[in-house]
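Below you will find the structure I want to go over with you.
With one protein chain withheld, the remaining protein chains of the complex are depicted in position.
Note that the chains take the letters A, B, C, D and E in the order they are written out, and that residue 1 is the start of every chain.
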Amino acid sequence: MRSSEREVNQLRPIKIETEYTKHPEGSVLISVGETRVICNASIEDRVPPFMRGSGKGWITAEYSMLPRATEQRNIRESSKGKVSGRTMEIQRLIGRSLRAVVDLEKIGERTVWVDCDVIQADGGTRTASITGAFVAVVLAFGKLLDKKAIKEMPITDFLGATSVGVLPDGTEILDLQYEEDSQANVDMNVVMTGAGEFVEIQGTGEEATFTFEQLNTMLELANHGLKEIFEIQKEAIGEWVNQIGSINKQ
Amino acid sequence: MRSSEREVNQLRPIKIETEYTKHPEGSVLISVGETRVICNASIEDRVPPFMRGSGKGWITAEYSMLPRATEQRNIRESSKGKVSGRTMEIQRLIGRSLRAVVDLEKIGERTVWVDCDVIQADGGTRTASITGAFVAVVLAFGKLLDKKAIKEMPITDFLGATSVGVLPDGTEILDLQYEEDSQANVDMNVVMTGAGEFVEIQGTGEEATFTFEQLNTMLELANHGLKEIFEIQKEAIGEWVNQIGSINKQ
Amino acid sequence: MRSSEREVNQLRPIKIETEYTKHPEGSVLISVGETRVICNASIEDRVPPFMRGSGKGWITAEYSMLPRATEQRNIRESSKGKVSGRTMEIQRLIGRSLRAVVDLEKIGERTVWVDCDVIQADGGTRTASITGAFVAVVLAFGKLLDKKAIKEMPITDFLGATSVGVLPDGTEILDLQYEEDSQANVDMNVVMTGAGEFVEIQGTGEEATFTFEQLNTMLELANHGLKEIFEIQKEAIGEWVNQIGSINKQ
Amino acid sequence: MRSSEREVNQLRPIKIETEYTKHPEGSVLISVGETRVICNASIEDRVPPFMRGSGKGWITAEYSMLPRATEQRNIRESSKGKVSGRTMEIQRLIGRSLRAVVDLEKIGERTVWVDCDVIQADGGTRTASITGAFVAVVLAFGKLLDKKAIKEMPITDFLGATSVGVLPDGTEILDLQYEEDSQANVDMNVVMTGAGEFVEIQGTGEEATFTFEQLNTMLELANHGLKEIFEIQKEAIGEWVNQIGSINKQ
Amino acid sequence: MRSSEREVNQLRPIKIETEYTKHPEGSVLISVGETRVICNASIEDRVPPFMRGSGKGWITAEYSMLPRATEQRNIRESSKGKVSGRTMEIQRLIGRSLRAVVDLEKIGERTVWVDCDVIQADGGTRTASITGAFVAVVLAFGKLLDKKAIKEMPITDFLGATSVGVLPDGTEILDLQYEEDSQANVDMNVVMTGAGEFVEIQGTGEEATFTFEQLNTMLELANHGLKEIFEIQKEAIGEWVNQIGSINKQ
Partner (left out) sequence: MRSSEREVNQLRPIKIETEYTKHPEGSVLISVGETRVICNASIEDRVPPFMRGSGKGWITAEYSMLPRATEQRNIRESSKGKVSGRTMEIQRLIGRSLRAVVDLEKIGERTVWVDCDVIQADGGTRTASITGAFVAVVLAFGKLLDKKAIKEMPITDFLGATSVGVLPDGTEILDLQYEEDSQANVDMNVVMTGAGEFVEIQGTGEEATFTFEQLNTMLELANHGLKEIFEIQKEAIGEWVNQIGSINKQ
């Protein structure tokens, strides 16, 4: 039994609040247990220099934590004058994941800026960011569709993420909260599509290792949890659901 | 009549939500109209090097906006690798203002970090930050009192802030929202104590000037607005109100 | 009586030496007591990107101190790799103040760079910078007039600045030198036009507060001092005086 | 058939040259096909501040490419003044992987700095870095053993890395060279121990996805390749081989 | 007798290996005793902004050391976020020296990037860099000639560099290795052309001085050593030798 009194395959309660702030094209507050992240999607009508003239769009993500999102206050990266390696890894992961389900040709020469700002952290901030960002991006494209700036929803499939891990006693568990995360031997983030395919797997055994069998058990837990996550996303997305997945992935 | 349909001396609705996030010693979400700022106060058990051995504490503030708190997305200061002049001015103002009503000797060698993060901006973010930060700081000291880490509330008086300005037609107004702020000839921020004294006045006529008479009218509007603000702060502070102001300012 | 043996409303001796260095379009060495600042105005024949095509010009200011302008040597900001909050505040103040009396439309798409470099500091460096910079800017525009690059003097009025404050014994005083500044309860910088209107007021009571009455006394002292300052500026400006103020401020 | 004329499960020729430069405690030049990386391990007799007094050591890695290691010259990160996200990800991966097979308690309060400098790049630079760094670290510990500074080889098992991927036609392949890497749909880096357990899996389908089946095929290819890699490492390590793996991993 | 058992006018063994890596247009590994430097020359088909439209080319150099090229590990300049004064001095010296023997008009609007990366340091890294870089640049121009991108070899003469110095006992010596360099009273770097003229002399007596006589003895030693260096360069350059020096220097 987990200290959190959850089953090994049980997610924390997830809540996705849309239109959280008024300025962004898509704005979401996602709560995964006590982890809370604001995910804003902004549409800019141009692409970075290396893509100009390509006719294609771009999606990029930034991630940050409020200094006191965590138990100990962290120094702001703007004060330090540089972005940490951890932050860079996370924002590259978020951007890469979203690009896997967006048809960049269909959005024209536009950039989607996804900002994930963690208000409160209790483990799983990067996976919560991906899950929430997906909804924010769909809603932002919805705005473009409403304005007839694009012709069809450029989303090829659902996208969600969760974490899995192995506790010191060898138990594989789903959706680690901070306390579990800090003692786990293995920590793995899994990003999947609605069709059940992998977009990204990042598994790491800091000062530990894991076997083929453990890997498979963890991936099954992730797959199980993500089915529930896609249902919660569907509710948040509302009217646009029907326009996702009607497009076949190649 | 203002475009906002408010009277010239009418504040926007102000709401102060306490215990907004779980980690900080004091955590507040303040809304002033559509401007929303998370104000977190964190207590650290040491002071910066230049104050070590002084027996006194320190209060410092940091201010930031989410990239899409505004109508146009702003580049993160962490990405730019430096903090803008505007941000520095604001965080120096917040810290200085709070220090005017805190008895630093009474808090011992501790640092209070005040983080003001603007979630949504619609004018007046720096004054909303001061008003909200005051509440967060009182609540954080409340925690210290509860733990008997300090002996008495080290707050000498209430502290609030608001903005006043002059519209192009010469009307002086209270509490400018963004639309008004961007067209005003004069913009002034006023920080006052519960006793009705000034802590800070910053008035500026970018490409315009103002007279003694206009200054006086603006200061009266500010004084009027701040009385209401102190009442709202009192409600948010709750039980600790009686311990503020019982201490005579020297 | 002040420790400086000055009357409460007495300025330090002010001297403005023009054509101080040979390269800048306008070059001034201003001495206010022992405070000495080189104020250079440079004209560049283009504007920053955000103003291109507007037909208007721009004025921007930079401020710096020699490392040993002060009693203790300060580390250079170029060595630290960043400009301090204090420096940013001051250079924003200088630029904003100058823009209030310059008709940017009349200078065409040009940038005026104002460099204020403090050679020796004894309090009031930012106000001395504004007073000296005004003269340097007028002289630089004079050069443009001489070359017939512009048609009329684009200055709408005189501009000067001084400081006022409140000593611990409650006395309000004019033009604080360093020793007074470091012990004053309240420190206020006032920027005014020749017409006696305010351009900027920045009053701050670090760990202290001030009343309406004290504010009014300080503003009267500032007004009194600035009249004298405008006379000294007139002498430094020489032939161009008649072309300032003949233009009515709108 | 791959364009490289290799079998799908065939590694490129790997060569590990030891004592490549004279100053480092362990110095290796690893060639994996045309990819060449200098891996130097340096021992410092202290640990970073956050570990002082713990009695344990630390391993950290840095990764860089010569500007012209690639077909197009890259700007040096020292000239840009910051380390890219890609570089940070790689050096975090190398350090984390090594720590999984080093018993940090056995090395005392020492830091092992691992520097991986890519002389020539042709795909797989991060996995070649890990494979080479492992050898450099063993040799560096060998020096400590020779000097009797430590009592036993603090390495718990072999450590190697390789890449696997999926070509656009769906073929899973082992050890991608640059040309293959740039067209692959899926790219996965696998770090394993001599005992056949995973230390790290990072699989990513930039603008593509992959199935459970593809994942399993790729992991088998990696496992196959790593067996060969461990044999090559053994030869390079020479006399110290017997002291690795005699220690049971917990 | 020198501790290195060399004669006072004896160079260390010099070896120049060409085509060291495959991507650069010119790639050389130069060894001067135990000092080893990779010198890569890259041709870019454009010039920096300040030279556009001039019809002329540009040569610029960058210099770096692997962290463990030296006995003590140095922190990477990319980690420190800035390039040291020493590095800047060296790369300015290398670039300036090469420009003295290249006819920039003959290379058209191209930039030659010269990267000197020290693999192992034992004194004289900057002079070895110049000597090696010259060969790399000739080979890179050879590639352009082969492709008929330029019409003639734009090199006006040979270019080499060496160091000379004065030992504490007053002996002048040629080509200081690290041990000698660190105890010498005077250290001088001399860059010369094949015609025996000076391109650059940098002599410095850190905490010591030197006389006219010592200067002359040192310059004769340098002249002597450089004759040998030019012979070694000729062998490395091979077929292109005849095209250098056929052009008269003006």
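Everything below uses one rule, namely that a contact is a pair of C-beta atoms (placed from the backbone, for glycine too) under 8 Å apart; a residue touches a chain by one contact, two chains touch by 3 or more.
Please read all numbers here as calculations on a predicted model, not as lab measurements.
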Which displayed chains the unshown chain touches: C, E
Full-complex contact with the absent chain, from C:V8, C:M51 or C:I119: C:I119
Among E:W113, E:F210 or E:F230, residue touching the chain not depicted: E:F210
Interface with the unshown chain - residue positions in subunit E: 82-86, 88-89, 91-92, 96, 99-100, 104, 188, 193, 195, 197-212, 215, 219, 249
Absent chain, residues of subunit C that touch it: 21-24, 27, 34, 36, 38, 40, 42, 44, 62, 64, 66-71, 73, 76-83, 87, 113, 115, 117, 119-120
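Just so it is clear, only the chains that are shown with their structure count from here on.
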Intersection of contact partners for subunit B and subunit C: none
Same-residue or different-residue interface between subunit A and subunit D, half as cut-off: same
Centroid comparison with subunit E (C-alpha atoms), farthest chain: B
Between subunit A and its twin subunit E, rotation from the CA superposition, multiple of 5 degrees: 120
Whole-Å gap separating subunit C and subunit E, where each centre is the average of the chain's CA atoms: 51
Cα-centroid distance, subunit A relative to subunit B, in whole angstrom: 34
Inter-centroid spacing, subunit E versus subunit B (mean Cα positions, whole Å): 60
Numbers and ranges of subunit B residues touching at least 2 other chains: 81-83
Chain contact graph, described as a line, ring, star, complete graph or other shape: line
Which pairs of chains touch, using the document's own definition: A-B, A-D, B-C, D-E
